[in-house]
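Note that one protein chain of the assembly has been removed; the remaining protein chains are unaltered in position.
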Amino acid sequence: MSTIRQYLANRLQQIGINDYFIVPGDYNLALLDQMLLNEHLHMINCCNELNAGYAADGYCRANGVAAMVVTFSVGGLSAVNAIAGAYAEDLPVIIISGGPNTNAAPLHQLLHHTTGEHDFRYVRDMLEKVTVKSVIIDDAQTAAYLIDDTIMHAVRHQKPVYIEIACNLSGYPIEPPQALSFLNVNRSDALSLEAAVSCAASMLNNAKKPALVAGVKLRPAKATSAMQLLIDVSRYGVAAMPTAKGFIDETQKNYMGIYWGAISSPSCANIVESSDAYLFAGTILTDYSSTGYSMVIDPHKLIVANIDSVVVAGVTFNQVLLADFLSELAKKIHLNTASYDAFKRIQGEADMYQTAELNDPIKIRNVFSKLEKMLNADSTVMVDTGDSWFNGARLHLPKGCTYEVQMQYGSIGWSVGATFGYALATKGKRRVISCIGDGSFQMTAQEIANMIRYQANLIIFIINNGGYTIEAEIHDGPYNIIKNWQYSELIKAFSTEENHAWACQEKK
Amino acid sequence: MSTIRQYLANRLQQIGINDYFIVPGDYNLALLDQMLLNEHLHMINCCNELNAGYAADGYCRANGVAAMVVTFSVGGLSAVNAIAGAYAEDLPVIIISGGPNTNAAPLHQLLHHTTGEHDFRYVRDMLEKVTVKSVIIDDAQTAAYLIDDTIMHAVRHQKPVYIEIACNLSGYPIEPPQALSFLNVNRSDALSLEAAVSCAASMLNNAKKPALVAGVKLRPAKATSAMQLLIDVSRYGVAAMPTAKGFIDETQKNYMGIYWGAISSPSCANIVESSDAYLFAGTILTDYSSTGYSMVIDPHKLIVANIDSVVVAGVTFNQVLLADFLSELAKKIHLNTASYDAFKRIQGEADMYQTAELNDPIKIRNVFSKLEKMLNADSTVMVDTGDSWFNGARLHLPKGCTYEVQMQYGSIGWSVGATFGYALATKGKRRVISCIGDGSFQMTAQEIANMIRYQANLIIFIINNGGYTIEAEIHDGPYNIIKNWQYSELIKAFSTEENHAWACQEKK
Amino acid sequence: MSTIRQYLANRLQQIGINDYFIVPGDYNLALLDQMLLNEHLHMINCCNELNAGYAADGYCRANGVAAMVVTFSVGGLSAVNAIAGAYAEDLPVIIISGGPNTNAAPLHQLLHHTTGEHDFRYVRDMLEKVTVKSVIIDDAQTAAYLIDDTIMHAVRHQKPVYIEIACNLSGYPIEPPQALSFLNVNRSDALSLEAAVSCAASMLNNAKKPALVAGVKLRPAKATSAMQLLIDVSRYGVAAMPTAKGFIDETQKNYMGIYWGAISSPSCANIVESSDAYLFAGTILTDYSSTGYSMVIDPHKLIVANIDSVVVAGVTFNQVLLADFLSELAKKIHLNTASYDAFKRIQGEADMYQTAELNDPIKIRNVFSKLEKMLNADSTVMVDTGDSWFNGARLHLPKGCTYEVQMQYGSIGWSVGATFGYALATKGKRRVISCIGDGSFQMTAQEIANMIRYQANLIIFIINNGGYTIEAEIHDGPYNIIKNWQYSELIKAFSTEENHAWACQEKK
Partner (left out) sequence: MSTIRQYLANRLQQIGINDYFIVPGDYNLALLDQMLLNEHLHMINCCNELNAGYAADGYCRANGVAAMVVTFSVGGLSAVNAIAGAYAEDLPVIIISGGPNTNAAPLHQLLHHTTGEHDFRYVRDMLEKVTVKSVIIDDAQTAAYLIDDTIMHAVRHQKPVYIEIACNLSGYPIEPPQALSFLNVNRSDALSLEAAVSCAASMLNNAKKPALVAGVKLRPAKATSAMQLLIDVSRYGVAAMPTAKGFIDETQKNYMGIYWGAISSPSCANIVESSDAYLFAGTILTDYSSTGYSMVIDPHKLIVANIDSVVVAGVTFNQVLLADFLSELAKKIHLNTASYDAFKRIQGEADMYQTAELNDPIKIRNVFSKLEKMLNADSTVMVDTGDSWFNGARLHLPKGCTYEVQMQYGSIGWSVGATFGYALATKGKRRVISCIGDGSFQMTAQEIANMIRYQANLIIFIINNGGYTIEAEIHDGPYNIIKNWQYSELIKAFSTEENHAWACQEKK
């Protein structure tokens, strides 16, 4: 026999989790005890639940799945913004919470860590809005089914889930978990797939100068290699949305840069928008990713391949999975280098960061120029929301170098935790380099202490421009000025004899 | 003419707000501009929204009402745990958020700072679970009505409310606010009040040794002075629940200490539980406040006066407001000092902190002993969740000294922000002294920087016991051990030439 | 001691209920047994729950409050459309349902009459959307409080409420109900009331030709007599919205008819819309009541007195109750007969139904002409949604004659049940005469049988125009043609030896 919490711990291990992020609390201590017994799982303490959530987000980006454990209500509600971010960014983060004993509600008890009323389901009800499934495990007989089904939802939809386990139930004996592959059971409708591919191929093969745009949903659709196949076969010019930077190889011949409406890489928007047929694969257009809907796209020339449907010039094909569509399309598409050839002709002077010399003054441009030189196949660049988005977008990434940005949700402070989680997930394999503005950094700064504790071995550039500079550019006011800190002193406060970090600071 | 945001700013001023707590974001900048124009309102920047929420909580405890302004979704969801806490603790905190333009949903636009889907109402829907009213202002004609009605809900129920204003609407011209007293319109049912008072008076006047217990709902019911009147008239022995510590004068003759089940002040539980009639005024019994339901209370001897109902020996009287009940009861009650006399007889050696000498080693007991000596009529003691609860409960408060604890919700880290807010609300009048464990402190530590920026002039004792000690006492494990920091170095990092703080640290 | 169900039964009696409407089911039988023991309450069986809901609606219109009892889920969900209608029409109907035993959920049992899943709260969650409070009584200690509080919500807001009582709990002993007046505790804000009255009086007193319009919210605001006072004092010309027909005396001197935009009574809209100041008291303007927003109203000349706020030329005064406003306004208003004088001048030929002779062919116009002659001070006219709205609006009601229409919700079939309920509430005092189209009648026809059983002594005119004629006028199609019935044969089917009715039918 197993226990419910052991069952859960085993499942987490089986789906590929090594590190999980926690803040302990009296509703989850027994659960944590059990998870500690699983030697494949490493517990990572975080300073608070929001940071733990961001760490799980970062871990998930590198590892494909992540888990965090919090206590009831005060924990779950503190993490909820990170979970909403994971939802927006298509990350299957599993948030696990202890919950009230199963007899508390029937006995009409009032409990601490609650709103002081009799309804204890409000945390689940709130989490349900930003997860793809949120459950309370309050019955031993169905616990195994519910745990598995909830995790399968996370995997299938690439979205977060919430699992709350009644405190008194987590140690209840149940049968141990059985073989289960946790693969996505969703598949394309054969008729619809064939029709969509045929229609799209016809449109693209008849075009003179077709182009490709890679979008952020390629990752949750597990379609990046199918996309690469299509790029290789078609030799169309290809651009990436800013949210998808790093999802396709920037060093390949056909690559044209970032397509971001009015602020695209030089010449890139020009070629995309003047094509007579463009396939947008896994894109999602918001006010930000389209720079205020500034894109000039003709719906009659447009194919959008969504995560489970394709729209060809306004005609919708349902239940067509993105990876299936791209793979099948690659079989039918004709090679056509016209758009990339045109791009090469008009491409202006390179947009690379000019080479900065050692003694040049520290300006943003110089910093990113130097940072670019540090990058190699084992690097990961993370940039927090704000100015860094624009500087990061212009970086040239070497093959193998990955790049992470939280552009859909755009919650400042995200990158501190996310950097921590990503670094743990890739420890010994990758070096994470993060660029964080001072406003963002102050949100979540304390997690630096745990980066030191767990020796995450990462590099952070804090870009201290005295406040919320991106907002100041949009709309300035005194609210954008924040308290200045001695950031390098902060690292001293977090360092102790046992473990420490190195910091330096350039005077303004 | 006014604008919607001006209207709101004026209302905030009228209900007595001077400082409001913000984190700016692109959905709220224009709103903030307008609030800055109101010279009676002072904008306080916080590092993050959770801290801002805790600051509003603290401000509200001192000022009676508080406001905070956040940006859409990333702001509101980051603050939601503080709002849930304000709900649990009966604090009318008004959380104001910018929201999507009114045409975004009809145009089926996708937006940043959202989950990437078409529903933009999820923030309101989530906040609704932990507020007494949550509204989206998306229509100019009803804006004035809705703003007032929502604020009135906060005042009437002494609970938080959420007001989201569509970005494009906040500058829309509307007529300025009119005279409105924002008084609670709720009143007692005359028949029911009379019956309840008569029934309770009869029971108490017939008892030999009646006693009083003061509870946490006295504050939201605005019934503390009515309670004092009843104490004065009846001369019954009176105890306070730990959540209500500081609500009644601890130096008055009848005071018997903290009634907290098994861990009450010496002799206090003994007297309460052996009384033949006890009136619990504004109490709420949870697993914590009753120490695991360890109280020995006979329902036949019990009168519970709730916020809007009274139960006398199991008989319910509805629509009886707490302040009305206590005032009317005071008119009918006979003087009876028996319970307090008994208390004096059996009261053992005082539980005061033994006098600590200057060079005594730093131990918890000594710290609190010294702290007790610092207190005067202008002091406020705040204690964060954890060990400090138990140490704080034993403090003897001088008359006028106030005391704050978040014992219903018990979210660790609360006190950092709450101390900041309370100190601003009482600046120049009170000195706030806070006791915070290291685990709690790490949650929200960065807000120290803004205490320095805004010169809040408070004192914090960080009690560094190497982790979550209260949990370790309940249930120990490696999760309770946290990273040690150099806390006094932290203060250096937050201090700059313009403004700074003083810190020292005792070596372990 | 009492039981929970006895407590509830007593409360129903105390708030003035004599008849309650039921459909029995295994979740409510024990509850019904108890209600039968209360000799002041008469149980009325209905054929189905929708009809029972409509009957409660009608009963409530006459009696001020109504109750119905249904079984779990299959009952509550069958009634929900009638409850939504009661919500729309501001009727405090109390719907009471049996519910699952309190141990069913903790034992994770599956139950009949449910969706076959473990959540049993869905009925309450659904009803919550169309009531002002929906509760599940699953705890004996708080049952008395919750029952009273829920009923008080119905009374205060003049909206329906839902009370579900766990089957096994309804017989649990609790203390009997205490004195409680169930009055609305809401009151006007004194400052705001004074400001609103002063502002409105100034505007009206300065106008040359001010007019009054009576709206449907006068009833839930209990403001009809205050309105009459204002009419008497001001002598302004007064019109009624079609939804408020019958709320003011149509025989009084100042009365101008129905104000209904483009389809108002002759000359009425002309006078209202050409006034230089108009007070709309308790009006609500929908697409129907404004005939597609065809009213020509200048917001600068408009005072709208809502149920708890007043808007004078765009300036909002909050927390001003309608009855208080009208009463106070009556004290300050100057007599001014200009608008009514103007009305008399332009008033064209009377819009009365021409006198029909005995042998005239049966046409709608003739029917209503004869019907008008039947009316006296003890009559009540009810008209179902559809053509009858327009014919009914033109009726001249003698003083004392009441009139009912469900124009906000407009659910056809409503009047069959509503007529039944109204007739029972006024049995021995009033004669109800209803006009129902064949399409409406077929929806809910079977309830005729219970009118016969309970000898409701009412008169129904079924106007058989072969389908949904009002729809055919808007937009015709074969869907508007319905099966013809032999309606007078139907009455035979429902009549038995014990009790029977009389019917006749004119051949087409």
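Which chain is which? They are A, B and C, in the order written, and residues in each are numbered from 1.
The working rule: a contact is a pair of C-beta atoms (placed from the backbone, for glycine too) under 8 Å apart; a residue touches a chain by one contact, two chains touch by 3 or more.
For clarity, every value in this text was computed on a predicted model and none was experimentally measured.
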| item | value |
| --- | --- |
| Sole contact to the chain not displayed, among C:95, C:197, C:284 or C:395 | C:284 |
| Residue of C:244, C:449 or C:463 in touch with the missing chain, whole complex considered | C:449 |
| Residues in subunit A touching the chain absent from view | 144-145, 148-149, 152, 174-175, 178-183, 185-192, 194-196, 309, 311, 314-319 |
| For subunit C, the residues touching the chain missing from this view | 22, 24-26, 29-30, 32-33, 36, 43, 45, 47-50, 73-74, 77-78, 80-81, 84-85, 87-88, 109-116, 122, 125-126, 129-130, 284-289, 293, 407-413, 442-446, 449-450, 452-453, 468, 471, 474-475, 477-487, 489-490, 492-496, 498 |
| On subunit B, residues whose C-beta touches the chain left out of the figure | 102-103, 105-106, 108, 118, 138-139, 141-142 |
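FYI, only the chains that are shown with their structure count from here on.
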| item | value |
| --- | --- |
| Most distant chain from subunit C by Cα centroid | A |
| Central chain (by mean CA position) | B |
| Computed distance of Cα centres, subunit C from subunit B, in Å | 44 |
| Computed distance of Cα centres, subunit B from subunit A, in Å | 37 |
| Residues of subunit B touching at least two other chains | none |
